[in-house]
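Have a look at the structure below, then the notes.
For this depiction, one protein chain was excluded, whereas all remaining protein chains were kept in their positions.
First chain written, first letter: the chains are A and B, and each begins at residue 1.
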């Protein structure tokens, strides 16, 4: 049996004591776990950002990890807290769309509504369910508690999902939207390898493209960031398998000033 | 016996190698510990911020955790380094007021002045006692060293404390100060549940209040952030049990521009 593993993903930042309090509660109930930070810099209350983050992180973990995600602007209201099994992965998170991108790739196999207060801290606050509900439930699950004891089952279709758009591709043109802006200023789209392969959109590395946002920008198709000149705008398949826009040794986000959700078109 | 646990709280940030160096020293002396980050984004040299952070984090941990806190603008001067037992919790920190808020809630049971160089790194620097004194002492304590061997005892009353103000409450009005501004821009006051209950100040959820800072702002009393309209200024009991001001889906700190220490009055 490997050491039980609990990961934490939040929008709490690290200057506030909220992540620390959750860790304390987890260790109080399960001193033998290893707690692993995935990231606490999800922008405040940005469920979309957190949902994309989880989809790009959770699938790389072994199934024995338990993932706790707290981006929870609706804390204390009627929104539900969930235990989810997505493919082989197990998560605890609010039912506010955080599961959206992950569930797209890893089908939801089981969902439980966390409704059984016996597994919570006594008299939980109305404003910090990460500490008072999710942390103690995570500790109990890590110690082997059966998920069905945490509350009633839910049908996956009952869950809240974010409205995510699909990209479009023809052999000459792909059209999609910016889904995520990463730490390097790379702009990651919803245009996946499969979609482009089906449409026969397979540009040669080094070939010239035209990016319309709608203003036109020259853009080179490459296989990796360092393949063009410093400062050049490039398009490539990123490590998640989606087209991204990047500036070599720079930031495409700063260059193009394109916020998340912006539409883009790439033409040969 | 659970795995020994050492937590770290600093103002070192993560772009500098100081936290990393402390971790290396701890593992050199005690490879079997688990090191847990509480937070390294305490604003530089902000002892007050660190003191509040510890008080909201440490009490949630099990007693076998050992907490090392380094917000230490006086490093290398005459300020003392301490081992403290606050309630069931054990800490290592400088004697500069960092213990203030925690000791308010968790009485100091034992204090030791770290004066025994045999437990330090040889020839410690004058500028980084976190690495050269606290880290090796933490490792030794985690391995079972008796605290009394680390130096002479101190009386708790000898410790440096920050001057913290008490709030005031009547059935019609509460008056206090901003103690902490959190990552979401929530403004947390020194007005606790007990104080308000004693004064009979128990507003109905949804009722209108008036905030004076001294300019007057309408403000709604709620039980949790999502109970009012987006953008509305609300007051509520936060997860630490104190009145806080918040803006739904926004930042009260940005809206009101109230720095820590500001006086506020809330009237029915």
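Just a few scattered comments:
In this section, a contact is a pair of C-beta atoms (placed from the backbone, for glycine too) under 8 Å apart; a residue touches a chain by one contact, two chains touch by 3 or more.
Keep in mind that what you see is a predicted model, and the values were worked out from it rather than measured.
Only one of B:73, B:107 or B:153 touches the absent chain when the whole complex is considered: B:73. The chain that is not drawn here is touched, among residues B:2, B:44, B:117 or B:153, by B:44.
Interface note: of A:172, A:207 or A:224, the residue touching the hidden chain in the full complex is A:224. Of the residues in chain B, those that touch the hidden partner chain are 11-25, 27-28, 31-32, 34-35, 37, 44-45, 73-77, 79, 125-128, 131-132. For chain A, the residues touching the chain absent from view are 2-3, 5, 7, 9, 34, 36-43, 49, 52-54, 56-62, 64-65, 182-185, 223-227, 236-239, 249, 251.
Simple rule for what comes next: only the chains that are shown with their structure count from here on.
Distance from the chain A centre to the chain B centre is 30 Å, each centre being the mean of its Cα atoms.
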